[in-house]
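Below is one structure, written out as structure tokens, with a few remarks after it.
The complex is shown incomplete by one protein chain, all other protein chains being positioned as in the whole.
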Amino acid sequence: MENANEIDEIFQKALRGEIKLYQLDKILGDSNKATNARRKILEKYLGIKLRHIGYYSVDFNEVVGRNCENTIGVAQIPIGIAGPLLVNGQYARGMFWIPLATTEGALVASINRGCSAITASGGARTFVLDDKMTRAPALLVPDVAHAVKLVNWIEEHFDEIKRVFEGTSRFAKLIRIIPYIIGRNVFLRFEATTGDAMGMNMVTKATDAALKFIEEHNPYAKHITLSGNMCVDKKPSYINWLLGRGKTVVAEAIIRRDVCIEKLKTLPEKIVEVNIRKNLLGSIRAGNISFNAHFANIIAAIFIATGQDVAQVVESSMGITWAEVTENGDLYISITLPSLEVGTVGGGTHLPTQRECLEILGVAGGGNPPGSNARKFAEIVAAAVLAGELSLLAALAARHLTLAHELLGRGKIKKR
Amino acid sequence: MENANEIDEIFQKALRGEIKLYQLDKILGDSNKATNARRKILEKYLGIKLRHIGYYSVDFNEVVGRNCENTIGVAQIPIGIAGPLLVNGQYARGMFWIPLATTEGALVASINRGCSAITASGGARTFVLDDKMTRAPALLVPDVAHAVKLVNWIEEHFDEIKRVFEGTSRFAKLIRIIPYIIGRNVFLRFEATTGDAMGMNMVTKATDAALKFIEEHNPYAKHITLSGNMCVDKKPSYINWLLGRGKTVVAEAIIRRDVCIEKLKTLPEKIVEVNIRKNLLGSIRAGNISFNAHFANIIAAIFIATGQDVAQVVESSMGITWAEVTENGDLYISITLPSLEVGTVGGGTHLPTQRECLEILGVAGGGNPPGSNARKFAEIVAAAVLAGELSLLAALAARHLTLAHELLGRGKIKKR
Amino acid sequence: MENANEIDEIFQKALRGEIKLYQLDKILGDSNKATNARRKILEKYLGIKLRHIGYYSVDFNEVVGRNCENTIGVAQIPIGIAGPLLVNGQYARGMFWIPLATTEGALVASINRGCSAITASGGARTFVLDDKMTRAPALLVPDVAHAVKLVNWIEEHFDEIKRVFEGTSRFAKLIRIIPYIIGRNVFLRFEATTGDAMGMNMVTKATDAALKFIEEHNPYAKHITLSGNMCVDKKPSYINWLLGRGKTVVAEAIIRRDVCIEKLKTLPEKIVEVNIRKNLLGSIRAGNISFNAHFANIIAAIFIATGQDVAQVVESSMGITWAEVTENGDLYISITLPSLEVGTVGGGTHLPTQRECLEILGVAGGGNPPGSNARKFAEIVAAAVLAGELSLLAALAARHLTLAHELLGRGKIKKR
Partner (left out) sequence: MENANEIDEIFQKALRGEIKLYQLDKILGDSNKATNARRKILEKYLGIKLRHIGYYSVDFNEVVGRNCENTIGVAQIPIGIAGPLLVNGQYARGMFWIPLATTEGALVASINRGCSAITASGGARTFVLDDKMTRAPALLVPDVAHAVKLVNWIEEHFDEIKRVFEGTSRFAKLIRIIPYIIGRNVFLRFEATTGDAMGMNMVTKATDAALKFIEEHNPYAKHITLSGNMCVDKKPSYINWLLGRGKTVVAEAIIRRDVCIEKLKTLPEKIVEVNIRKNLLGSIRAGNISFNAHFANIIAAIFIATGQDVAQVVESSMGITWAEVTENGDLYISITLPSLEVGTVGGGTHLPTQRECLEILGVAGGGNPPGSNARKFAEIVAAAVLAGELSLLAALAARHLTLAHELLGRGKIKKR
């Protein structure tokens, strides 16, 4: 790496304000060097050691300019695997190992137990019900008459707008534009498919072009912001809950009664009771927009591992767990995710460990046809969420189920 | 590491179902060995290479049993730093460098720009308004008369319950128990302070003990679940929005007009306009529980870097950005976080890179008095959120502010 | 009326349980007689006098079987009028007097003041942006594969379903069916236009027919309920907020600065400040689905007066007030109602006083073309809401605006 003198000289310059740390990539001509120099300057400046942050196999020349700036090294997040998990989806079919990057003890073990119960019962069925990415700019017009005029113009010129929109990317396909008028404020929610990319940047760029086209032809409309918060990115929101963003996915399984007792140490009836009183009734009383036990845990762990946009865990983890006892006494359980935002290309997916995790799932890179890999990935995520949810509900339900314990004598349940 | 033969033998056994992958820690007697063995088995099984996941400096004997199971290696997430950021808080005072683990290009640069504008304007003021962790079990009683009886009993025996609760931990201090009755369902929301730990596990354990005590003395009350979803953990929720969970924090700054123009390339009036029409009005129309541009980005990046529970980004990132132009033409901007869940001990905070990041911020480990380090950390997070928010609002506002561009000729704005 | 003996005899029988009070219409063969008999029995039974309830001009033979059962008389609700209010809508054009049935002192006076300010400034512009009624049954299917199958079947057979749906009414026109799948639960939101009727009963009947048709052809689908609470009737709901129910209407006005000062005793800037800090920011912090000062007051008063379904005030009153100061220093103010449910035929609109109130507005009965009267009515309601909102915001803003008071010396403001 850089020699001590060089670092010291840069440090002195930085102290004197002659250079900024973010200029180091340019000054040193190499982002790996810059990363290390910055880290060492920081060590010096703060009088601490950043030994582990500096231990990595990433090539920062592939990172800076795409994924991160002002780099000093990496965070090492432990990856555990859960599985195998049998998935019978439209896109995902077969056994999967789920890579989970987490620091929450017992999470991987719990998901693993859920995978085991699902797989032993014939696997999870999954469906992608909807697939799109959105962006919603805000405009200001003189009055509501102009707002209506603008909306009508957009309807009439949808084909032209679509051409402009789609001219910015090979994969972006405009589905529709939903207008919202609040007095003289106009919000336009652009919905588009984006192939295997999560697609937020793609849709942002395309919306920017479309918006400029709209503005040119409607000069009375004043641009306020390219994102008017009706998109909605990285915020819990009823518009995503109701209209969807990313993939809308359902996963379900029927857990055989004996599997439930043996592997989950509880009865289907108990799991149903916990689900209704906790995930439905408790959530209702608390004013949640999410009716599940811990979708966010599973989704965050997969997102970190696979290079997804982790801030999107916020809306991706919204969803409903539904459980009931079947006529045979088995457990029917499903999870519904209205707004799961995932991609297998773009963002952090090309980074080394992230790509390897996508490879573990067999979904690295673009699919054929475009979009099929991201949907396969979405189905796997949904199945993993089902596994994690099932296991935690069972653990909660089992606390007092002394009967099953005594009958089966399976010893201590791994509790969360 | 393990020799090839040993791996192969284990692989064959695993294939034959004679051993489970999660048993390897025990079989091999060392979690580093087990981690590598599992990774190699997975490579073999899937026919892929996991070279980067296997590159780490973590000691997995410190990880397994505390933070992760069934480990195969680590995710490497790039860390960039933003700053220095001047913070004038109750706990955090001085210049801070913010470590951000992210794969979203331009995020660190944008936050960095915000830090620069805030610091040039005299820094961010921060306040921790509230501090507590919660857990809310659900019970079932025969009827509403018993529900009322139970709630009255709890009120009358609060001191005893508190003793039992606090007997489980040196740091847990019970504040109050808020009851919610829905017919014959009773939810009890326990609120407690937890020192420098984020405190969810601490409060869960303490609530479990308190609940058992309550149940013993009120045998008509049937335990349903230790977590009844009124806690609310890892779900967007109005109960956390209104009552708080973790730290309730405010950060504010007055950005001088000249700093705004020079560093942020726009006018205070423009930022205010974008904030009101996007963060307030757009969010309102979309049905968001979050009235900001991208709090979740900053919080997710800090959480990953510092070993926080990343799934808690969901509620920690809820909040409001408020901006107005002062009488002098400067920009007043504040961010309010009702429910920021952070800790400097416990969870992932002891992991090597995570602890180093806490050291960068000067908040590693427990504080004196207990809780002061976590509050200091919360203030820094809030100030960083303010920086990120300011910068993105400015970027959105600047699109059409050609005047400032021409006047100042500062070249291209780093756009997000 | 009935003679005392007859009443006494019925009373004795009722006491002995030989007849039920609701049977009196049939027994006496006249609902006016039955109404009076029931009232007198109640008087006797309870030992009270119901003199005023018995004072009415309604013919109960027109009421029972259509609007009410077990009748004993009427509630007399005072009606005040506000206006004239100048409306420049698509449907409503000219001066209107607004009948308001209320018992809240100062409400009519306040709305009246708002009307005066709006009319003096050139009137309110109004637009109906959307118009439909909805009903959403719930079905249960074996699994999510069947849920998808059902949804696909409905899409493919939309024209046939539409025929069945529309066969039940001359006015019901099916627009679309929005499916929501949650595991094996399927909710179908039927949207239809309903002419001048508010249309809930019309759409319920039509949905029932359509649903039977769907069930016949998809025998795996089990009927759960004709209304699955995604309609959503008489509940505050984000689905109505985002997708609309009834009329989506906007009203706006520009209040001249001098009119604002003279009639409203405050400055445009003050009104804008109250609107932003109260209606937006305060509502946001409180977790409201409604961002206004008191839409519900105006809507409830009109609904009672005109025979609307008063329980629908719940969702009809959801909405946003938006205000800003124009470049000339005037006040721009608008109100947006996503979900205003009104009709000029059906329900209580044919009742005597109710019909007279509709006549005051010039909207009694069906329009030509169908739907135009209800839309005209919706625009008038929106304009009245604007007037009421403007006036209250001004009153709140004026508290400290001593300057205007002193300058103008207009004496005491009618405060609310």
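First chain written, first letter: the chains are A, B and C, and each begins at residue 1.
Methods note: a contact is a pair of C-beta atoms (placed from the backbone, for glycine too) under 8 Å apart; a residue touches a chain by one contact, two chains touch by 3 or more.
All values derive from a computational prediction rather than experimental measurement.
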Can you say which of C:28, C:210 or C:313 touches the chain missing from this structure? C:313
Can you say which of C:182, C:197, C:337 or C:383 touches the chain missing from this structure? C:182
Which of C:209, C:281 or C:325 touches the chain that is not shown? C:281
Can you work out which residue in C:36, C:71, C:126 or C:334 touches the chain that's missing from view? C:71
Logged for subunit A, residues touching the omitted partner chain are 238, 241-242, 276, 280-281, 283-287, 289, 291, 320, 322
Just the residue numbers, please: which parts of subunit C touch the chain that's not shown? 21-22, 38, 42, 46, 48-53, 55-58, 60, 63, 65-82, 97, 99-109, 112, 136, 138, 140, 180, 182, 185, 187, 223-239, 241-242, 273-274, 277-279, 281-283, 285-297, 299-301, 304-305, 307, 309-314, 317-318, 347-348, 351-354, 356-357, 359-360, 362, 396-397, 399-400
Residues of subunit B in contact with the chain that isn't shown? 125, 127, 129, 143-145, 147-148, 181-185, 238-239, 241-243, 250, 252, 287, 320, 322, 332-336
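Going forward, only the chains that are shown with their structure count from here on.
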Proportion of interface numbers common to subunit A and subunit C (over half same, under half different): same
Which integer distance in Å separates the CA centroid of subunit B from that of subunit C? 43
Distance between the centres, which are taken as Cα means, of subunit B and subunit A, whole angstrom: 16
Chain centre separation (subunit A, subunit C; CA means) in Å: 41
Junction residues of subunit B - those touching two or more other chains: 238, 241-242, 281, 283, 285-287, 289, 291
